[in-house]
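Missing here is one protein chain; the remaining ones are kept as they sit in the complex.
So that you can tell them apart, the chains are marked A, B and C in the order they are listed, and the count of residues begins at 1 in each.
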Amino acid sequence: MAVPSRKIPVAVLGATGLVGQRMISLLDGHPWFELAEVAASERSAGRPYAEAADWKLPGGAPRAAARMIVKPCDPRRVEAAVVLSALDSSVAGEVETAFRAAGRAVVTNAKNHRADDDVPLVVPEINADHLALIDVQRRRHGGFIVANANCSVIPLAIALAPLQRAAGVKRAIVTTLQAASGAGYPGVPSLDLIDNVVPYIGGQEREKIESEPLKILGALAGDRVAPAPITISAQVHRVPVIDGHLVSAHVETERPLDVAAARAALASFRGAPQELGCPSAPDPVCVVLDAIDRPQPRLDREAGRGMAVTVGQLRACPVLGLHFSVLGHNTLRGAAGGTILVAETLAAQGRLA
Amino acid sequence: MAVPSRKIPVAVLGATGLVGQRMISLLDGHPWFELAEVAASERSAGRPYAEAADWKLPGGAPRAAARMIVKPCDPRRVEAAVVLSALDSSVAGEVETAFRAAGRAVVTNAKNHRADDDVPLVVPEINADHLALIDVQRRRHGGFIVANANCSVIPLAIALAPLQRAAGVKRAIVTTLQAASGAGYPGVPSLDLIDNVVPYIGGQEREKIESEPLKILGALAGDRVAPAPITISAQVHRVPVIDGHLVSAHVETERPLDVAAARAALASFRGAPQELGCPSAPDPVCVVLDAIDRPQPRLDREAGRGMAVTVGQLRACPVLGLHFSVLGHNTLRGAAGGTILVAETLAAQGRLA
Amino acid sequence: MAVPSRKIPVAVLGATGLVGQRMISLLDGHPWFELAEVAASERSAGRPYAEAADWKLPGGAPRAAARMIVKPCDPRRVEAAVVLSALDSSVAGEVETAFRAAGRAVVTNAKNHRADDDVPLVVPEINADHLALIDVQRRRHGGFIVANANCSVIPLAIALAPLQRAAGVKRAIVTTLQAASGAGYPGVPSLDLIDNVVPYIGGQEREKIESEPLKILGALAGDRVAPAPITISAQVHRVPVIDGHLVSAHVETERPLDVAAARAALASFRGAPQELGCPSAPDPVCVVLDAIDRPQPRLDREAGRGMAVTVGQLRACPVLGLHFSVLGHNTLRGAAGGTILVAETLAAQGRLA
Partner (left out) sequence: MAVPSRKIPVAVLGATGLVGQRMISLLDGHPWFELAEVAASERSAGRPYAEAADWKLPGGAPRAAARMIVKPCDPRRVEAAVVLSALDSSVAGEVETAFRAAGRAVVTNAKNHRADDDVPLVVPEINADHLALIDVQRRRHGGFIVANANCSVIPLAIALAPLQRAAGVKRAIVTTLQAASGAGYPGVPSLDLIDNVVPYIGGQEREKIESEPLKILGALAGDRVAPAPITISAQVHRVPVIDGHLVSAHVETERPLDVAAARAALASFRGAPQELGCPSAPDPVCVVLDAIDRPQPRLDREAGRGMAVTVGQLRACPVLGLHFSVLGHNTLRGAAGGTILVAETLAAQGRLA
């Protein structure tokens, strides 16, 4: 491992949106990274960040960021070698490709490149070894892109990983109750979430939950990842919660796994970021709660400063074998914080030098 | 069938609570029944209903009910031969037993007697034939009790019934998002449901969802019901919704059943109340919606004046075979209205004479 | 008065929005009016209404409306002599002027023409006599425009009117808690209204509340209205409520007015629509509630089928003299229903012939 000898300058693309704001907030005082540039759409470019961003987090924007002039998302205008992308998927694909072609290290929260064969889709506690695909990309494109996963997939994958190691995961039925912040701002109209829930989320949310965990839990096989042979069936819901995605999962394993063994596997789960001493790495990764009414978004989303996931409702399922509910903070662990943790893992592996 | 030649006088037990209020409201202007008496706890007894009940529905209490003096829940004080019970489960067991012993016809929303061998647990579209158990009870106890099912079970069972007939239901994984009114008033504290959801509901809600459908979908076998050989695994949630329980179900059938066939079976489902012309019987029973974001509690709970259920999210499930989401109005179809529909079915069968 | 001998065909402009949907819904089965045409933006024109409108009310669009082909908002394409406008203020000004120039009777919910000298701003119970300004407009423009008031102003003005008649209203301090539907759909982002309220409403909401009541409560003076000499100071809030604006008002009167007299004046308030037998006219107009915790949006907004207002919290105010809280259904009485009531009043006065 390698604690960076001096702070690494990073640029944030899509800095004015909700995930971008979280990134700016997390980079304020970050021990390894230094926010050097902010970039956003043409509409925002040229304006001071404080003015361009409609800041929606408690408190205001960090002072240093507030004064920065927003740059356009163009590798000719953004200088940092390391780029964190909070871009909307409507533009992220091309912009990130351009930054990669310009030799930059791009760590992105956007979905566009997640399925690319040579782009690692990484939850660092699970599959930091997939980061070796970076070398494939460097050869092909100059720079590289590493993708953070979908905000519901991250807590789900974190809970599945120790079960997979312990007994092999075969099939899962997954139901989500997802927070409004997952749709950004303005996002979901209030008329849809007052006295209501919605059994649908746009942007192929259900399909992502059914597919992304397979790549994350898959095995590196040469220049690509062989997906894990798991079948997932999902139903998604938007609920009137600010932050915190709650995921109920019924899981069938290949080998028998009782509740006590599952509990032990979850509670002891650790990975690369913990071993490497990454500053945002939570420890424990999974907080297992035994109270009958947990996890709850408002009470549990801040566990591990929003970087841990919380697991409860652990019990035998008479249909598939095991049930648990897992909660993750969708804009911290599930988006901005998760992306930064990937970048920290890259830095600790010496891949950002 | 037999349209009652004159209105049947009924008493409502537990008339001051939320379900009792819904019953009072539905009986106002009912074509077959006439509210003759209201009864509640000792605390309320002797007071005018308008004063004893903290009315929580839009508008006020119906005028006739408002003036009634609340009676105690005692068969020596309540005269009606037909009694609708909206009692809390903490007292319903004994009170209903006493009314039955006094020869009354008790139709109850309470859970206490649902598992009794000789008490039919009835969703009239599905198992009106189970009402034959009344004769067993009459022989044993003088009167009889018929139970309405749990408020989440009713929409679930209504959606499962046509699938069972079409292809046999073998296993199901069920996740609920349940409205606050299901807990009555005061019920769930607002601190639990602002910016939050709770993955737990007291009173053995999960267990009821796993067990009651088996009795409802079971077959009458002499003096009892042989439960249907179905395995259900459930996870329940309380969400910030006033009325309307949303249930996501993944279902495995014994014989193949494609989505089109499932859709047709759901849309054409009818039962005894429709055939008998019961005034509260919805037609269609299941409203099937194809829009990608339905059913939604606020938009769909009033379907069929709150007596129909709404089904959507119908698609193939790669794990169990079929997925649907079903929504039912929990205090109408799921409680007060469901109980009254059972009473109407009894009346139409001539069992209240 | 004149009950129309046959139904008057009306067109709805802006039919696809939230207020337009309410109009369509209220016109379904209306005894005096018949929905003849629906018109909306160019984007919707040419498509069947059911497809063009993202229907957001419980249940679906009325069958007859659902099949209509949406027309553009152009007087050369819309034939009806009577036009109800639910247009957004970004386009209402010009469109309504064009319809008036084409000789049509336009009754509008939009704000654009409310302050025009020759346009009556009418709450029919209060100032139906202002409708005489129609003749001024007919002379000048061919047709005419009549404006319905702002959705918070309507309940406020209805409560102020009887007090003004009784004792003269001099000054008022007004605080609103307004529902999300007032902003239309998509309107207010859910991130602004989960665990939050917002002390601001765009579109000059505060200014309208401070000015519109003066014109409504003013006196017809030749070709214009002399505003009532009242000073109003307002603070507005958006709150997480679907429908129902709650307005707290502290009022100073010119002559002494005690609480009992105020109560009597409010409870007995009637006006032209009640005298003329308009089908949407509520009676009573003001429902006065004495319970300490009323009015409440969810419980009271449906009073008089959403056309009455509910008054409570009536007590002496040590600063200005009198306090009351008034609630009105903002998309019924405050928008679609209010606009239709104005049209009914015009019809009953024989002004739509």
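Convention: contacts are C-beta pairs under 8 Å (C-beta built on N, C-alpha and C of every residue); 3 or more make two chains touch, one makes a residue touch a chain.
Keep in mind the model is a prediction, meaning the values are calculated, not measured.
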Item to check | Sole contact to the chain not displayed, among C:Val38, C:Val239 or C:Leu352 | outcome: C:Val239
Checklist outcome for this item: Touch assignment to the omitted chain, from A:Ile242, A:Ala262, A:Val288 or A:Val342, lands on A:Ile242
Next on the checklist: Which candidate, A:Glu210, A:Glu252 or A:Asp300, sits in contact with the chain we can't see?
Outcome noted: A:Asp300
Next on the checklist: Just to verify: which one of C:Pro273, C:Pro295 or C:Gly337 makes contact with the chain not shown?
Outcome noted: C:Pro295
Next on the checklist: Please identify which residue in B:Gly103, B:Gly142 or B:Pro189 touches the non-displayed chain.
Outcome noted: B:Pro189
Checklist entry - Tell me, which residues in subunit B touch the chain that this view leaves out? => result 56, 180-181, 185-195, 240-242
Checklist outcome for this item: Contact residues on subunit C toward the hidden chain run 171-173, 175, 177, 192, 194-200, 210, 231-233, 235, 237, 239-242, 246, 248, 250, 292-299, 312-313, 317-320, 323, 325
Item to check | Contact set of subunit A toward the excluded chain (per top definition) | outcome: 56-59, 194-195, 242, 298-303
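Operating definition for what follows: only the chains that are shown with their structure count from here on.
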Item to check | Chain of greatest Cα-centre distance to subunit C | outcome: A
Item to check | Interchain centroid distance [CA atoms averaged], subunit B/subunit C, Å | outcome: 40
Checklist entry - Residues of subunit B touching 2+ other chains? => result 194-195, 242, 298-299
